[in-house]
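Structure incoming, see below.
Left out: one protein chain. Kept in place: all the others.
Order of writing sets the labels: A and B. Residues in every chain begin at 1.
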Amino acid sequence: MATRRATEVVVRALVFTCGWLAIVILAAIAIFLLTNGLRSIDEVGLGTMLTGTSWYPTSDNAQFGFLPLILGSVFVTGVALFVSVPVGIGAAVYLSEFAGRGFKEVAKSVVEFMAAVPSVVYGLIGVAVLIPWVRTTFQLDSGMTALTGGIVLGVMSIPTVLSISEDALHAVPESLRQGSMALGNTRWQTTYKVVVPAASSGIFAAVMLGLGRAIGETMAVLMLTGNAAVMPTSVFESVRTMTGTIAAEMGEVVRKGLHYSALFSVGLVLFAMTFVINLAADLVLERQRKRWRR
Amino acid sequence: MVNALNVEPRTTAMPTLVMTGRENDTVVAADASGSFTLSEVSVAYGRDLVIEGVDMYIAPRSVTALIGPSGCGKSTLLRCLNRMNDELGNVKVGGKIMLDGQDIMGKDSDPVELRMRVGQVFQRPNPFPMSIYDNVAYGPRTQGIRKRSELDDLVEDSLRRSALYEEVKKNLKKHAFELSGGQQQRLCIARALATMPEVLLMDEPASALDPISTQQIEDTIAELKASVTIVIVTHNMQQAARISDQTAFMLRESMDEPAHLIEMSETKKIFTNPDDKRTESYITGRFG
Partner (left out) sequence: MNRVKRARLTEQIAKTVLGLMAVTVLVIAAAVLIYIVSKGYRAINWEFLTTRPVKLGREGGIGPAIGGTVWLVSLTALFTLPVGILAGVYLSEYAARNLLTRSIRLAITNMAGVPSIVYGLFGLAAFVMLANFKVSVLSGALTLTCMTLPVVITATEEALRQVPQDLRHASLALGSTKWRTVRKVVLPASMPGIVTGSILGLARAAGETAPILFTAAVFMSPQLPRSPLDRVMALPYHIYAEVTSVPNWSEDLIWGTALVLVAGISIVSVAAGVWRSIQRRKIRW
């Protein structure tokens, strides 16, 4: 009996530790980014970095302005959302409100497949197909543009937007639909008057999570956007995103040097952005869950 | 029954003494264990007091039926007897509950040990997703019994006592989910018996079963009475009348107040000549 009690105590301690590990890791990520970025924050200043318009990390008079990188991410992400939001939500509405069971099953597996393809493979496809297409279609010198990366990124985030929107639509109680249909509305009228508004917070969360995924994506953009660290003015130009910058430059920096530290600061900005985005999505989703749980 | 106890509703001071006296008589006389003595038992879910002031004596090796309208706290009271209420979170149990003279809610009483002595069968059959054999051997293994021959004997014995053995003896390795509902419930009885409990709690054990399976369960209960104390919650008045020695009637007169034990005595008396008007009207069907 004593051993039984002892086991229970030990197990409890172990289980609790593992349970709390998520918070520990998340906090550790923030702390490590901060401590490693501290040198750049000290020497350059967070304000200067966030508002600086030139990123010349290796020149004699090194400049660590994040704006070109942030804007690069914004451009690419904007294009990505332009692709993934209409297609993802439209397809989700169709699957949830109109599609037959068979089609739905197939679509589910297909979306799972899309989500499982590694980003480096999407990047490879982009290199082979999209770069030449963009170059010839828009008659550019180079096909490596924000547009190229954004399109591929959009395709990559379709599964996120689609499946979370579909969950939200699915959570709308059947009684609401029946109520509307019984008033003489068609299925489509019911959908846009009742179902989509009822699921709107979930759909919003889907867009936010799609956005988070796009901002944080690395490999595909690294392979497709050309990585010119200049202030972009249009999506037909080459851009360098925050993620791409870290991935491309971290391999060549002096460990613990200023450049190294600046890259961690870029990581910190990225982390903060996705954290806020995810938090917003999570809060919205939680509210929606509460709404239908009566 | 000599030891059937007539408790006035909401009396407070007197029962403990009287019951202790009677309990001692019985224990000595019958040389039996598995008796419960409840005094002033009350239960609250959070702030919601649902049972108040229950005094009760449950004799060893007898069948006690708990009856009353649904929501009056029968299941709750039953769960007090093996402290399963502990598992529900915000439940507070007050008063005193003694199993063979030992306070089961005292500081040094261990719910885990209590539950090896007080088994429970649930409303819906809930076999574990494993073989018939492993289901029955689950409790003994929990107690640390590892020897194959010993387990074999326990499994066979328990299955015989729950009248399932003849039907399953050919393939004890079969998955429990392949049994019919009635067989599953008898398996759950066997599972509870395998720890050699002194008391068996049954919460509407036949309510999810067909009439034939119900009959089999009732037969099983009649056989088991010789070796274990049985406390059974039932909605079925005929069933209570058929199988129990004493019957306790609980009632929650309005949702604002907790339930009380209205009357408890020999089953025959409750069903033919109850002391309390409310008992009579419930039994004759005038109550919900």
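FYI, contacts are C-beta pairs under 8 Å (C-beta built on N, C-alpha and C of every residue); 3 or more make two chains touch, one makes a residue touch a chain.
Computed from a predicted model, the values in this text were never measured in an experiment.
Put simply, the hidden chain is in touch with A, B once you look at the whole complex. The chain not shown here is touched by just one of B:E87, B:D108 or B:D256, and that residue is B:E87. Interface note for the absent chain: among A:V79, A:L147, A:V207 or A:I246, the touching residue is A:I246.
When you scan A:V134, A:L209 or A:A229 for touch with the missing chain, the hit is A:L209. Here one chain is not drawn; of B:K96, B:R124 or B:H235, the residue touching it is B:R124.
In the full complex, the hidden chain is touched by subunit A at residues 4, 7-8, 11-12, 14-16, 18-23, 25-26, 28-29, 32-33, 35-36, 86-88, 90-91, 93-95, 98-99, 103, 106-107, 110-114, 116-125, 127-129, 155, 158, 162, 185-189, 191-192, 209, 212-213, 215-219, 222-223, 243, 246-247, 250-251, 255, 263-264, 267, 270-271, 274-275, 277-279, 281-282.
Although one chain is hidden here, its contacts on subunit B can still be listed: residues 82, 84, 87, 112-116, 119-120, 122, 124, 126, 128-130, 138-139, 142-143, 175, 177, 188, 191-192, 195.
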